[in-house]
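To start, I am sharing the structure in question, which I have written as structure tokens.
Missing here: one protein chain of the complex. Every other protein chain is in place.
Chain IDs A, B and C follow the sequence of writing; residue 1 opens each chain.
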Amino acid sequence: MAEETKKEYWRWPESIWVNPGIDWEKGTIITAGVDVGSVSSQAVVLVDGELYAFSNTRTGSDSPDSARKALSIAVDETGLTVDNIDYCIGTGYGRVNVPMAQRTITEIACHARGANFMYGPEVRTVMDMGGQDCKAINCDDKGKVLNFMMNDKCAAGTGRGMEVFADLIRVPVWEIGPRSFQVKKEPPTISSTCVVFAKSEVVGLLEKGVPENDIMAAYCAAMAHRIMELLNRLGVHEKFVITGGIAKNEGVVKRLEKELGIKTADKIWYKHSYKDYPFDTQIAGALGAALFAGAMVSKGKVKSARKK
Amino acid sequence: MIVAGIDVGGKNVHVVILKDGARAAQGASATGIQKAQAAERLYEETLRKAGLKREEVGCVVATGSAGKRVAFADACIADAAADARGVNRLVPSARTVIDVGAEEGRAIKISPHGKILDFAINEKCAAGTGTFVEAMAIALEMSVEEMAAISLKSSTSIPMNAQCAVFGESEVVSLIHQNIEKQDIAKAVHDAIAGRIASVARIVGLEKDIVIIGGMAKNEGFIDSLRKEIAMDIPDDPDFVGALGAAEAAAKGLLEEKVAVKVVGQEIVEGGEAS
Amino acid sequence: MVTYKTKGLDCWKRAKELRDRYYKDYKESPSRGGLRWEGGAWSFDAIPQALEGEVHGLSEEPYGASIAHDPELQVRYQEAAEGKWGCARDLCSYMRAYWGSVALNEYAFGGPWPHADFIFQNQICCCHSKWLQVADEIDGGTTPYFCFDVGVGPYDKIGDRQIEYVVAQLYDGIAFIERVTGRRIVEEKLIQNVYNTYRSNCYWAKTCELNQAIPAPLDEKTMFSLYVLGTLEKSSQAIADFYEKELYPEIKDRVANKIAAVANEQCRVLGDSQPPWGFLRIYRYLEQYGIVSVANLYTFSLIGWMKVDNNGLLVPYPTLEEQGITIKDRDHALRLLVEGELKGKLMWAPFYGATYKNDLVTKIAKQWRCDAAIIHLNRGCEGTAQHQMQLKIALQEMGIPAMTFEGNMADEREFDEGRVMRLIELFVTETLGLKKIA
Partner (left out) sequence: MIEEFKQWYDDRHGYAKEWKKNNLDGKVVGYFCTYVPEEILYAANCLPVRIIGGHEPPARATPHMFDMWCPFSRDCLSQGLAGNYDYLDGIMIAQSCLHVRQAFGAWQLQVPTPWSYYVCMPNAVTTSHAKKFLFGELAELKMAVEAWVGKKMTDADLDRGIDIMNTSRRLMKKVYEFRKEDNPPLTGTEAMTMVWASQLMDKREHNVVVEELLRDLPHRQLDREPGIRLMIVGSENDDRPFMEMVESIGATFVIDDHCTGSRYFWDEIATTGDRLQAIADRYCDRVPCPTKDFQQETWERKRFPHILTLAKEYRVQGVILVQQKFCDPHECDIPSLKRYLEGNGIPCYVLEFEVTVPVGQFRIRIEAFIEQLRADELFD
């Protein structure tokens, strides 16, 4: 659906971060998680269970390359290579195509685990919105999945829908949230659920000269409502957190909170010592994978694949 | 007698100008977001091509999903009505019309006089539209044309769920991951849509002759797939048939007496507003 | 072009009163020491309504429909059923609205959900037995539940065996009701209720028959508000009287004086299944073209009892008086009740095959002199939506132009008004070639 445009309005900016406080060569266990989503991919590297590096980049048409790219840019300037990694777990939509991974775990388990680490053990409900689907997860204080639900066989209200929308109105996706609140009053929501028809509905509104901000508000509200329907089926409990790209879109998040009557947890690292580290909601999956890998190696459940 | 038909669709605008029943000129352009302006521009341009002035045109009839936005038109008729008239002029023996455009696939059963006897339109979901193919082409990282061309090379058939365009994309991507030949995936996409369209067409009964029009009629990959289900003819410039039909309606309106057309126009516009 | 006299119905106000009182009585019954029961439009209310003392029922389908008239409420209730309870979104839309109403502990006519003392339901479509089974489960699962089966075959295959099966269940039902309420079913009341049931159903059918007249004295839009009383409590004296002594005579009089429902009637159409309740303005749009919806198997026989006579014509089912029958006792009453429902409710025939639907509706098309058919493919009710596509083919084969549009009687989220209006406009202006009457 996204027309090829020079400027990619739909994509969240890429990010790379390396922890200056850690020298990986002194570490004993080095694990990685690589989350290859349909739209963006992330890699997280842990040294002895501590966050060492992560990257957040786009997914190309070839998953293995996307996985390699994600990991390599994360450790680009550190000298660390795949060969130094004890264990790597692939997750996400392209998880079976992560060449350096020793095993795969679904993003459902990984996001719950990652969210538990990022936001703390009080997290009970995690909402992850990927490009293709939207997952609502209930978990315990360890980040163990108790039950979960995913959207039905229609992509209405998925991240992809939002990207198509951003492309269509030529507004960078990170501006949609803020601008969606610059409206006199909440407009009626976009009624069409099909991404393609929603698109023509939006075109219709643009033609009628409806202000862009109002249209953004309408679209965010529609998406928030779809997510709310899914969450209600599962049952939402505090602490409630949203991971994935959509978490960055307050236009959706604020409206969702309003519909649910529940606030989402602040985007602050649970570990106090992490307070200055960047907090990227999109890395939850990769982080969860890396954490699982760490636990497996340290408990000796798997043997290290480290080459040097 | 000079008349014009303007078809403003989801993706493209088409204009056909008839002079004493013969095509004087025709033109097409992308609709974009400001459809009214796009129609205006293309109309002017086509008139220039035909060396005609606005005031020389006796009657202008618009059609298409955004036809009602053409302020300068004397009337606006439903797109299926334009299809019926256009096809009836080009292929008098046609009894079934299949029109697959950017955002809609429909089938119409027509009488020998081009009267609409029955019609069916694909419901609710974008599967079975040109937009669906575009989305898949993007997923395959090629143009719709390239996709059409290579799909013809494929001999396999992979069942695909043409349910939702977005899931279609993910299905395509996962097929790519399974290292399935792009040509086979392209064919799978065309087969899926052809299946959708065929079932819509069956609702009106597939009486012969069957004619397919609309932008997708130019996609030989899709046509190849649909031909496996339905034997049909494709007129020249199948994407211009709607505009041609509108022009026909304009001519007929003039012959009867223009007011009639005007009234029809207003009726439909009001009808539209009632919706 | 002819223009007919037209005027509103004199009995309109009365109909509204009866309806309002019904829902009010249900709510207030306990405060007056009365009982409450839940059932459906097709439950045999003659039986529970024969309990000694005050008793009031809540009829599930009309309750769901009332909710549907308020889209905001409907969506809220259905989202509660789908969210809080977790049912599928494609189930019967009345049922989802009803479940949501229970789940939110809200009565659409004000106050908390009014718990029933017992459930007296019947099973004919897949959802009927489940409807109150689940509703009660949501409500705590403490309401005594009884469901009898009337799915014994089409009207032309009803014999002693079929009647016997249903009557036997009704005896169990009576025992059940008496046991769980500790009150008696009063024979005199029961007999009177059966007389009333016959009057309500037969006189509604007679009223529908009058709509064969040109101009039609009633349009479907109006009929919707009239048959509903029969779906609430056909066994009630007041409602039977309304049909026999108020509505029927008035419509007869309209026919005699050529008083039309729609002044510029020139195209008579036939409908099928329930309309999308939130969008009755469709009928107003049609009227601009002189189109009047005059007939619908659903609208006629949801309560109206009819039969196919020896000439193969659809005629009203005879009342007990016309049959010269006096009810002797409880057993006689139950048998007559069952016989009337099984032989007279032609609405049930399509449940047993497409041929029944085609046969009955093509008869209607002829006898009610319909020029076209507009079929609402009702995603909200599998029962009334049975064999609709077969019906379309059958009507077209007999030369009646027919169109279909997808919608939902009680889920506005499944109704794309703009799209449907486009289709109707196309059908009206192109296929029927009609022009708007200024």
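Here, a residue touches a chain if its C-beta (ideal position, glycine included) is under 8 Å from a C-beta of that chain, and two chains touch if they have at least 3 such contacts.
What you are looking at is a predicted structure, and each value in this text was computed from that prediction instead of being measured.
Although one chain is omitted from the display, it touches the following shown chains in the full assembly: A, B, C. The omitted chain makes contact with just one of the residues C:Glu28, C:Glu106, C:Glu137 or C:Glu250: C:Glu137. The chain omitted from view is touched by exactly one of B:Ala36, B:Ile203 or B:Leu254, namely B:Ile203.
The missing chain, though absent from the display, is touched by one residue of C:Gln288, C:Gln388 or C:Thr431; that residue is C:Gln388. The chain not shown here touches subunit B at positions 123, 159, 161-163, 167, 170-171, 174, 192, 195-196, 198-200, 202-203, 205, 229.
For subunit A, the list of residues touching the undisplayed chain reads 93, 105-109, 113, 133, 142, 144-148, 150, 152-153, 292, 295, 301.
In the full complex, subunit C touches the omitted chain through residues 85-88, 90-92, 123, 125-127, 129-134, 136-137, 141, 143-149, 151-153, 161-162, 164-165, 168-169, 172, 176, 351-355, 358, 377, 379, 382-383, 385-390, 393, 404, 406.
By our rule, only the chains that are shown with their structure count from here on.
The greater number of contacting C-beta pairs, out of the two interfaces A-C and A-B, is seen for A-B. Each chain gets a centre from the mean of its Cα atoms; for subunit B and subunit C, those two points are 42 Å apart. Taking each chain's centre as the mean of its C-alpha atoms, subunit A lies 51 Å from subunit C. Residues of subunit B found to touch two or more other chains are 124.
Residue ranges of subunit B in contact with subunit A, taken from their complex: 10, 33-36, 65-66, 69, 103, 124-126, 129, 131-132, 134-135, 138-139, 141, 161, 163-167, 169-170, 173, 176-177.
Residues 229, 232-233 of subunit A are the ones that touch subunit C when the two sit in their complex. Listing the residues of subunit C that touch subunit B in their complex gives 281, 285, 288, 389, 396, 401-403, 406, 416-423, 425-431, 433, 435-436.
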